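Sending over a structure as structure tokens; questions will come in a sec.
Below is a slice of the complex: some chains, not all, each in place.
So that you can tell them apart, the chains are marked A and B in the order they are listed, and the count of residues begins at 1 in each.
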Amino acid sequence: MKNERMTILRHEKVARETHLLVLEGNLVQDIADPGQFVHVKIDGFYLRRPISIADYDSENQTMTLIYKVMGDGTKALTRFQIGESLDVLGPGGQGFPTSQIHDNHALIIGGGIGVPPLYSTAKRLKESGVAVTSILGFRSREDAFLLDEFRALGEVHVTTEDGSLGRSGRVTDALPHVKENYQHYLSCGPTVMLRAVADHIPDKEGYLSMEERMGCGIGACFACVIESHDEKGYKRICCDGPVFKAGEVVLS
Amino acid sequence: MNLSVNLPGLNLKNPVMPASGCFAFGKEFAQFYDLSTLGAVIMKAATKERRFGNGTPRVAETASGMLNAIGLQNPGVESIISDEIPFLKNHHLPIIANVAGSTVEEYVEVAEKISPHVNAIELNISCPNVKEGGVQFGTDPSLAKEVTRHVVQVSDVPVYVKLSPNVTDIVEMALAAEDAGASGLSMINTLTGMRIDPKTRKPVIANGTGGLSGAAIKPISIRMIHQVYQAVTIPIIGMGGIESAEDVLEYLLAGASAVAIGSANFKNPFICKEIIEEMPNALARYGFSSIKQAIGGAHDEKVETPVLRP
């Protein structure tokens, strides 16, 4: 893990209150798996903000973050300009183990701001010969992003809660319409969504990316624990996760 | 520049150490720098049995600070001795064990078990984040005295009592600890606070209240150390919102003999190392030629000839 000032190469709005940020720096070389995250320091805020790595290019040392304005910190982040730099700590945690997935077919299920880390995940899977079907759920048409990018990788089912784009409803409403030829599913989104997904697909192996408020982001403060089914009884989302096997942790 | 300070049980090559609970048992920070750079290390709280801590969220951001209610999650004293201390021992630096409990018996048992493996004990009678976490010991001088006396009796190493700032009279608490045989004080633990999220209409932290740390509390800690320094003769390890070498100097001038750095490790994982490296410059800039010269320097009676303590 590194702590580095990374230069902003791109910074633009891609959907309602949703911004794409391309950063350049050495720590990109340390990214092991898609689904890892970085911990971003924003001037004037005491705690860092965890943001998933949406895409990365080790050769050019660039990575893409996609974030939604949820509060004062992410709002302040929107004001940073191309050419300025950001204090970034990372890459953190365990991502989706794409290199261990050797299926014919995998299912991606992303909800809202859980979609970004699944993009590089889908890319890596496709690169290693795994066909990818994606279900992407958003609140509304204006919140949707990365659709074309996902379509370039395989079949895409879009759901929106208000029906303004794709199927009306939630990601689980698209499940019946997806061929069951996948062996693994990989999902990221709000915990309620992850629970619904895990309940709907009890018979397949799945990987879930979890969220919790963080202090250190490196495993030292025990802010981000989640109950687990093993003997130890807990996992730290920032370093044991954020990606866990479905069934490994308690989705309460 | 001489950065060394000798305190009971602790020969510190420099006065900077990570604060309890903000550095776990060192492993995570060892990826960033060589831990032997540190003056010492204070481990995460140890209780008799392992504890799972509070529900999440456990942290919340505040203006220039944060709230936490981890709830003393730890693997239990025996696991700490067998699985964590050996790693730290490799780095050849003084180790301080933070001892917590719900009863005098628990405190005593933990201290008895862990003291042979460490250089000093930090007696945590001030954790505000667990119902049975010892905070009553930290706000009642007679209970503080009792638990300190018992722990001092069984401990092989000097005992530093960690005081809670959530009291009317900090001097009274400090004197109680000194009377009971403490070799030093550790000041301060967090101030009890709360944030409410207008969206959920509930406290942000699952536990309701949490402990406030960070730059926001520094003026309160400096005030308390300044008060206590005049009243006791045992040394003080100061903490609360330290983020720079100048902050360390402010603590030394107030009367601390060494300092601990907590939440700032989360902002900048290199903070302890960077401050240690900056200390010689900071001392020189303000006309000091050693750490010892600065200790207590803000006390009128001591401006001419700074009393070296201990």
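Throughout what follows, a contact is a pair of C-beta atoms (placed from the backbone, for glycine too) under 8 Å apart; a residue touches a chain by one contact, two chains touch by 3 or more.
Note that the structure is a prediction, hence the values are computed from the model and not measured.
Participant: Would you give the formula describing how many of each protein chain the whole complex in this file includes?
Facilitator: A x2, B x2
Convention: only the chains that are shown with their structure count from here on.
Participant: Show which residues of chain A lie in contact with chain B when the two form their complex.
Facilitator: Touching chain B: residues 1, 3, 41, 45-48, 73, 89, 212-227, 233-234, 239 of chain A.
Participant: Tell me, which parts of chain B touch chain A in their complex?
Facilitator: Listed in rising order, the residues of chain B that touch chain A are 21-24, 27-29, 31-32, 44, 52-53, 56-66, 68, 70, 73, 214-215, 263, 265-270.
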